[in-house]
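What you see is the complex with one protein chain gone and the rest in place.
Moving on, here comes subunit A:
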Amino acid sequence: MSSTHELSKMRSDELTPDLFEKLDRDDVRVDTVSRASLTAWQDIRMRLTSNKLAMFGFFLIIVMVLLAIFMPFIWPFDHYTNNLTNTNKPPDAKHWFGTDDLGRDMFERVWMGARISLFVGVAAALIDLVIGIIYGGIMGYYGGKIDEVMNRFAEILYSIPYLLVVILLLVVMEPSLTTIIIAMSITGWVNMAWIVRGQVMQLKNQEYALASKALGAGEMRIIFRHLIPNAMGPILVTLTLTIPNAIFTEAFLSFLGLGVQSPVASWGTMINDGVGGLFYYPWRLFFPAIFLSIVIFAFNVFGDGLRDAFDPKLRK
């Protein structure tokens, strides 16, 4: 039974002599603390920076953001001028990622798409954050009847399938970047609100909150100055992991033709365009597809690293 062996090796609690080391009495300094004393944030930063995969994700995010901001300024082509004598060209020295069916430079379009994807991701996550903190903070702090009613409302919103609501809203509204973000935020904030609620409920009876109350601090001050900052860990993690979801949702909606309208193109739109000509012009699919995957990957591994760093159970 190799698995028994594995198990016993994994959880071996036996004390064998080789685990012990003989120390001279003079070498032991009981009066000094050998490990540097760290504040909570220092500890979290240390654990995060020592996580190679998470730092790699962070690096990728920074690079993508910088490229998305600056590349469109540097690159000699723009994303909207058609050049019908130069359509569907494979990548070469002039057009690094080739051109699309209207002769537009794909390299430029990929970075303009990056702007949209990153903007949608961050904007949707921030709106979720604001609504979630206010709603969840109030739910968690007041509790009782207020919590019950507000929670029921959130539950009902949550029970309606997210993407179906977003699709319905976009069918009705004029498709644009703003409408996509609004549609995504209408039900997207519920998750964040629940995270905040749970944290606030747990924190509100701790001594420092009670002390602040005893000193006569107002409720809003207690919620926003004491409880929310202390609940920042799980909030940050949820925020980071919301971004790739929002980016994916935007790509999905653009794929359905409900995204931003031409000549602006997000990665989802470009992928959708690319699928049609896949067998003849594969580069039109692959470049936006690769960058979409990289960004989703980067935010996911960074978010995971952040969660591990904030988890006291994983502390060594």
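The rule we apply is simple: a residue touches a chain if its C-beta (ideal position, glycine included) is under 8 Å from a C-beta of that chain, and two chains touch if they have at least 3 such contacts; residues count from 1.
The rule is simple: contacts and distances are computed from a predicted model.
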(message) Tell me the UniProt protein name of the chain this structure doesn't show, selecting from "Amino acid ABC transporter membrane protein 2 (PAAT family)", "Oligopeptide transport system permease protein OppB", "Co-chaperone protein HscB homolog" or "Dihydroxyacetone kinase-like predicted kinase".
(response) "Oligopeptide transport system permease protein OppB"
(request) Using the definition of touch stated at the top, determine which of A:16, A:85 or A:159 touches the missing chain. (result) A:159
(message) One chain is left out of this view; which of A:38, A:69, A:168 or A:211 touches it in the full complex?
(response) A:168
(request) Go through subunit A and note every residue touching the omitted chain. (result) 1-8, 10-11, 53, 155-156, 159-165, 167-169, 171-172, 248, 251-252, 255-258, 268, 271-272, 274-275, 278-279, 282, 285-286, 289, 292-294, 296-297, 300-301
